[in-house]
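One protein chain omitted, others in place.
Then we have subunit A:
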């Protein structure tokens, strides 16, 4: 070993500022492991099997369960008085209070004190080896020397193996690029992501980024680890540089766009989104980003206006139906619903009008009708519902049309407690006979049921239905007159 090397080594071992050794206090590790074994053998003494006798508090959480207790601590920590805290602790552990206070008599750490420093490990492990038929931690039987070894001459492979087992390893001696890469490849071959990342942290610190990037380009597994590491540590700038280097432009764009999630202030967010429009998204996504920006821009305008209107108390709709939440950062469909609810009659020119939204964002007809219907039905504006579903053909005839299917229309109206007269008009328009009968029966649209059975010429069903309508009602009369109608050729 060269002199310089030895010096360096001494530095790393003596200095308090160990630059890059993944030190885990080797001693403690082995100590821990041998203790684990000893602890296991003590199980019979210590085990008090208290989980069989779980007490359950009124809230259903077992008394003494950890989540229960955290709730307790949290609620008590707000009261600053010491007394309050104490009582809550008592309450929190009725089982604990009853326990004899002789905890330390079998305190485990007492048992181990002084022992783990003894060099005579074999005898200690011998003492425990017969206690159980099973060997819980076989690695403890290895000579202690192995844990103590600080030699820096580990091969890359051994270095990786040691790191996988959580042992100390200085990486500083891997100085040539060749050595570094061999180490990295070994780490990847070892399948332990923790070690791969550790090597990458070392490489990132000791290599110029272009060199690192270049080498990672042909090492996909390692590359994934670095990208994930950069995401987790929030090194956004380096991440973007890396993605640019790799020509992953779409990811560059998405990664930048992602930052908007962390911006609270809407004005700032809007500005940020504006900046995102120029990013190298795929052609398809560009329009989504553009829409996102436009939507937020609209929402800011609408929000300012409506808040003003609501405060002024002049507008009836806002007085009658105060807003539950701000419209900012809501999805487009929610915004459309909002606008159909509060701004339905506005001219297309205003930003808050539904038609304007529909046009700007090219909302499909189906989506529009569905949303407008829900909004108007919620307000019980049945004429609007009627108008929404009415179309005029070129001859001027009107016709009912629903791009979403009339069974959905019925469902929406019903959910908003539409009266039977309104409901049955649309139930009648349901195409599928079976669905129509089902809906009509379910929602007591007697007329539709009766008419449908008449059209089906189903006398038996019609007769059976008679008992479902009120006695002496118009419906009953209608059924009677149909049943006695000689013109109808019943199929049964």
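One rule holds in what follows: contacts are C-beta pairs under 8 Å (C-beta built on N, C-alpha and C of every residue); 3 or more make two chains touch, one makes a residue touch a chain; residues count from 1.
Convention: contacts and distances are computed from a predicted model.
Only one chain is not pictured, and the protein name UniProt records for it, out of "T-complex protein 1 subunit epsilon", "IBH1-like N-terminal domain-containing protein", "Vacuolar protein sorting-associated protein 33B" or "2-methoxy-6-polyprenyl-1,4-benzoquinol methylase, mitochondrial", is "Vacuolar protein sorting-associated protein 33B". Across the entire complex, the residue among A:222, A:252 or A:469 in touch with the chain not shown is A:222.
Considering the whole complex, the residue from A:198, A:212, A:252 or A:302 that touches the absent chain is A:198. Taking the complete complex into account, residues 16, 22, 24-25, 28, 32, 35-36, 39-40, 42-43, 46-47, 50-51, 54, 58-62, 64-70, 73-74, 77, 92-93, 95-96, 99, 103, 107-109, 133-139, 141-142, 161, 163-164, 166, 185, 188-198, 201, 218-222, 224-225, 227-229, 231-233, 254, 257-258, 260-262, 284-285, 288-289, 291-292, 295, 329-334, 361, 363-364, 366-367, 370, 404, 408 of subunit A touch the chain not shown.
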